[in-house]
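The complex appears here without one of its protein chains, the remainder shown in place.
Right after this comes chain A.
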Amino acid sequence: MPEHTIKAFDEEINRLRGLVAEMGGRVETALEDAMAALVEHDNDKARRVVSEDRKIDLLEAEVEKLVVQIIALRAPMANDLRDVIAALKIVGVVERIGDYAKNIAKRVPQLGAHPTIEPLSLLPAMAQVAGEMVGDALNAFAARDAALAEAVVARDHVVDSFYNGIFRALLTYMVENPKTISECAHLLFIAKNIERIGDHATNMAEMVYYAATGDYLPERGRDTGIES
């Protein structure tokens, strides 16, 4: 894309995109660390995820400020306007994803050792897919890559079916092992959090698609097939 006649405008847009990328990187790390803390029963790592979340919130505030400034001072148009609005909406979503990662980390100390709860083994794989969707949505924004954004949306159902499988497995496990109900409840919430992260990545990808093309992706079926 050609540069703006006003160079400072390009610099501000680049700074904005840089902040979104930094925030996204932090959230991806938060999710990975939260899952690692869960699998390794590492309470220290879990605490760090919780305390690092504050930096994500600060980045969101910084992006909001910059977006307001760009709109007020530069009156962006067309693809610039779509880019700036997408950045604003994306950081809102990324901040929520950060909260889900934090919520997962917060549950780690309450779970104790649980090598026996079998369905747990599915959670890291599920989180892996959701995390990749988040990463790809952010990469799609950085590269204005509509095809990559579309591919993220197409993957949402993978996370959904993970969730449905884990949900059923945990229910069965709870019935058979009533003593593990409280731990299983935590794991259910974690699965739900990951499922929500997948949804948010999908929303983000839809915004990226609009920012890149000016068109909306065809509406997906609203019934997502989630069991609860």
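Quick note on the criterion: a contact is a pair of C-beta atoms (placed from the backbone, for glycine too) under 8 Å apart; a residue touches a chain by one contact, two chains touch by 3 or more; residues count from 1.
Rule of thumb we're sticking to: contacts and distances are computed from a predicted model.
Leaving aside the chains you can see, what is the UniProt protein name of the one that's missing? Options: "Oxygenase", "Acyl carrier protein", "Phosphate transport system ATP-binding protein" or "Carbon-monoxide dehydrogenase large subunit".
Spelling it out: the chain absent from the display is recorded in UniProt as "Phosphate transport system ATP-binding protein".
Specify the residue from the set A:4, A:17, A:89 or A:106 that touches the hidden chain.
With A:4, A:17, A:89 or A:106 as choices, the missing chain is touched by A:4.
Taking the entire complex into account, which one of A:24, A:76 or A:98 touches the absent chain?
Hidden-chain contact among the options goes to A:76.
Contact with the hidden chain only, please: which chain A residues?
So the residues of chain A touching the unseen chain are 1-6, 9, 75-82, 214-215.
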